[in-house]
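Down below is the structure, laid out as structure tokens.
One protein chain omitted, others in place.
Chain lettering (A and B) follows the sequence in which the chains are written, and residue indices restart at 1 in each chain.
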Amino acid sequence: MSSPAANSRFTGVDFYEADRLLSEEERAIRDTVRTWVDDNLMPIIGDCYVEGRFPKELIGGMGELGFFGANLPEAYGCAGLNNVAYGLIMQELERGDSGVRSFASVQGALVMYPIFAFGAEEQKQYWLPRLASGEEIGCFGLTEPDFGSNPAGLVTTARKGDGGWVLNGTKMWITNGSQATVAIVWAKVGEVDDPASIRGFIVPTNTPGFTAKDQKGKLSLRASDTSELHLQDVHLPVDALLPESSGIKSPLMCLTQARYGIAWGAIGAAMACYDEALRYAVNRVMFDRPIGQTQIQQVRLADMLTEITKAQLLTLQLGRLKDDHLLTPQQVSLAKRNNVNMATECAREARRLLGANGILAEYHSMRHMANLESVYTYEGTHDMHSLILGEKITGLSAF
Amino acid sequence: MKIAVCLKRVPDTTAKVVIADDGVSIDPTGVKFVPNPYDEYAIEEAIARKTAAGEGETVVVSLGTDAAQETIRSALAMGIDRGVLLQIAEHPDPAAAAALLADELATGGYDLILMGKMAVDDSQHQVGPQVAERLGMACITAVAHLKIDGGTVTAEREIEGAVEVVRCGLPAVITCDKGLNTPRLPALKGIMAAKKKPLDIKPVTAGESAFEVLSLTLPPDRPPGRIVGEGPDAVPELVRLLRTEAKAI
Partner (left out) sequence: MSPMLCVLEQRDGTLRKVSHEIVAAGRKVADAMSTTVDALVFGHDDVEGLDALGACGADRVLVATHDTFRLYSPEGQTATIAGLAANYSTVLFAATATGKDLAPRVAARLETSCATEVTDITVAEGRVVVTRPVYAGRAIQQLRMMASTAVLSIRPNTFPVTDAGRPGTLESIPVPEFTANVEVVEVKAPAEAALDVGEAAIVVSGGRGLKEPENFSLIEDLADAFGQAAVGASRAVVDAGWRDHSAQVGQTGKTVSPGLYVAVGISGAIQHLAGMRTAKVIVAINRDKDAPIFKVADYGIVGDLFEVVPRLTAEVRKLRAEG
């Protein structure tokens, strides 16, 4: 009973004392989310995943504690945190489950952020407090069936008519789509080959002509709703337009926000897997000794810890750059690409270390492993981020 | 109503205990410190009572080293109005701690003084009644259910195999047990607001200790046990061992 891993609560992974680089408030915020995840999410997440159900009963509590859009100003009912604290929230949520972190990412970075960045004052005053509390739930409609990695090609249209706007189109792979009470929909107000005509619209999902249906048969992110949105002659008032949105650059700015959160979230998933693997390795006895006493498992654990530690330091610096307004989208690409890939590897190695038990939902690594395949793919696939970095390095675009 | 909460900073309950080189204390290296879990019931009770009353003040008082400021701020983040640190180099014995806390609390005009029934580090469960004795206040310990009606306190506390219903007037010292309430997590806004709330720091010194710590050791390892067998077929052998070898039944 001497192992540090032999207690049930998650105490983090911090080999390089990165905690010393955090302020007292940042640590306190991290600990609130960590405790909340232990108390509220961990007891149910395995069942939610197996049942293919997003735990929507947790939304109110998350809103009350201030998890949504936490880096937006207090004046709009948000917590007014810096970006490192925001990142730590994402890390801790994804330590629980990527689907739950995705929910918070979408709500904060893809719904609240565009309203904050591109909305009129009245829009901000109306929507942000309601989204912060979880009273309203948002989704982000950018991706279309034929336009994933190339969102500039989207074909959803917004036309003037009836004293307002009329939207038509189809969106796919939309997290929270069927739960959402409001959608941020990106559409072209000009020609379909003109990405500069892309604008954002606030679409209450009870508007006639708007329908959402869940995409079934997912083997990943099962505790998260992924939906298809159909907009057929959706009539909106003039003030549904986000007035400051302008061209493909606007949704891409949102994606940079979300990817920033994903870079942190992936560390959480990796830490969860490492923690589970470590506990198992020191307790599981085979051939009269803990499997953690075998070289092959020690290599696994050493590799995981090394990669997690590198990612922690990398991402903390990314956060400090963001707080100093020095962040570039390519730096976010590097972190998203590295961290998600790292987490995917950790999850796979942890699952293997867990042996047969590792395929059970009672353990967490395989759930993370399957989830991370989605995280690897969404918000700019791993490969797209390679090309973004490639372009940055060489000045030559390969896409 | 004016409510004081006494709060102690203690090692996290999941922390592995490592004995320091002096042989009488724990090695704090790498140990996370948290608010004493029983004191969190007191904090929650104070905040909930003030919220329900719609008026009053809540004050947290902690005796401890400078590091206890962080612990006080965690109470402020939960919703306590202001904090007082009775700053001391190291924790004194319970009687000395109670004397220092009582000195601070005596002049505060508090209607209610709340704290945990015990601290999970030295496990002494005595500071509450000791403070009450020094202040000449009524005291009910280990309370799991609390009703305050006008000036009358009615509390329930678990005694072995039964529940004792106890009544007293205000002002009173109440020590809190698990079951009294569910302490809230500090909301993120609360954490940000905490650093703007007042926190007075008052250096204090303790009198002579009522005891001397001779040693602190880890509990002896239990001799290795054995797996009697697998499944229900192992039960007869277990019962035989319990009867003839362990003589436990």
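Keep this in mind: a residue touches a chain if its C-beta (ideal position, glycine included) is under 8 Å from a C-beta of that chain, and two chains touch if they have at least 3 such contacts.
Just so it is clear, the structure is predicted and the values come from calculations on it, not from any experiment.
Interface note for the absent chain: among B:Val17, B:Ala67, B:Ala89 or B:Ile201, the touching residue is B:Val17.
Although one chain is not displayed, chain B still touches it through residues 11, 13-14, 16-17, 19, 26, 37-38, 93-96, 98, 117, 120-130, 132-134, 137-142, 144, 154, 156-169, 177-179, 208-219, 222-223, 225-232, 234-236, 238-239, 241-243, 246, 248-249.
Touching residues on chain A toward the chain that is not drawn are 1, 6-8, 43, 283-285.
The rule is short, and it goes like this: only the chains that are shown with their structure count from here on.
The geometric centre of chain A is 38 Å away from that of chain B, both derived from CA atoms. Of all the residues in chain B, the ones that touch chain A in their complex are 12, 14, 16, 32, 70, 73-74, 77, 185-189, 191-192, 194-195.
Here chain A touches chain B in the complex through residues 2, 4, 7, 9, 11, 24-25, 28-29, 32, 35-36, 64-67, 70, 74, 79-81, 85, 89, going by the rule given at the top.
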